[in-house]
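Mind having a look at this structure? Questions to follow.
Only a single protein chain was left out; the remaining protein chains are all shown in position.
Then we have chain A:
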Amino acid sequence: MNIVVLVKQVPDTYSERKLNSDGILDREASDAVLDEINERAVEAALQLKEANDGSEVTVLTMGPDRATDAIRKALSMGADKAVHLSDEALAGTDYIGTAKALAKALGKVEGGYDVIFAGNEASDGRGGAIPAMVAELLGIPALTHAQEVSIEGGTVNVTRATDDGITKLTAQLPAVISVNEKINEPRYPSFKGIMAAKKKPVTTLSIADAGIDASEVGLASALSTVTSAAPKPPKSAGEKIEDEGDGGTKIAQFLAAQKLI
């Protein structure tokens, strides 16, 4: 089985995240890591590979040069190879452009795909739509927010868990599956895995290599345009007291003064 995982490098949420005044993420301001949800997507792919002899796991990312770190992390967990779509022309690409570019790049993955794993939602944008959009572009089903996945023969069954409840979905492969936080605990790369990752093949694609038209991507062709971005002053601390046996009463007095009770 050919398994592809869409992975994204994101600013580490433990460091402060900033926007430039043009509204584009200031990627230099914070450390960048493989998004935690994508570690779970890689783990799901590796488990599927382990259950199906002769399978191969390819990770695909669209991102700047330094996204290679995220790729290495996925390879050291056990993915077999990687495709890195990287081109100056991609800077400022909007949501639709990203989906189109990923769909094109998926067409270039050697061996094709039976299953495409992704995270349900990236931690930097909270978009939560790229997997469904990529599926729409490829004309294949999207089974999203999977908490459980089972793949047998050519059929995939997913338990989808969202705020609205549990939905059981089924589809025929090929399909896109996005995973939620509860699907699994991602493995730690072993020392051997880290060493092996250094030798695994990483194919870098320009937009021309991927067959992407320059008019479909980049800031200039984005259909949504940021007109301003401003930091909000952070909330500042108010009163802090030590509980001397009357802490609850003091809160009640505060709430009453604020007309909250």
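FYI, a residue touches a chain if its C-beta (ideal position, glycine included) is under 8 Å from a C-beta of that chain, and two chains touch if they have at least 3 such contacts; residues count from 1.
The definition used in the following text is that contacts and distances are computed from a predicted model.
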item: Hidden chain of the complex, named as in its UniProt record, picked from "Glycine cleavage system H protein", "ATP phosphoribosyltransferase", "Phosphoribosylformylglycinamidine synthase subunit PurL" or "Electron transfer flavoprotein alpha subunit apoprotein"; value: "Electron transfer flavoprotein alpha subunit apoprotein"
item: Hidden-chain contact residue, picked from the options A:Ala51, A:Ala91, A:Ala208 or A:Ala229; value: A:Ala229
item: Hidden partner chain, touching residue among A:Leu90, A:Ala129 or A:Val217; value: A:Ala129
item: Residue touching the undisplayed chain, where the options are A:Ile166, A:Met195 or A:Ala208; value: A:Ile166
item: Hidden-chain contact residue, picked from the options A:Ala67, A:Ala175 or A:Val217; value: A:Ala175
item: Interface with the undisplayed chain - residues on chain A; value: 13-14, 17, 19, 23, 36-37, 94-96, 99, 120, 123, 126-130, 132-133, 135-137, 139-145, 157-158, 161-172, 175, 181-182, 222-232, 234-243, 245-252, 254-256, 258, 260-261
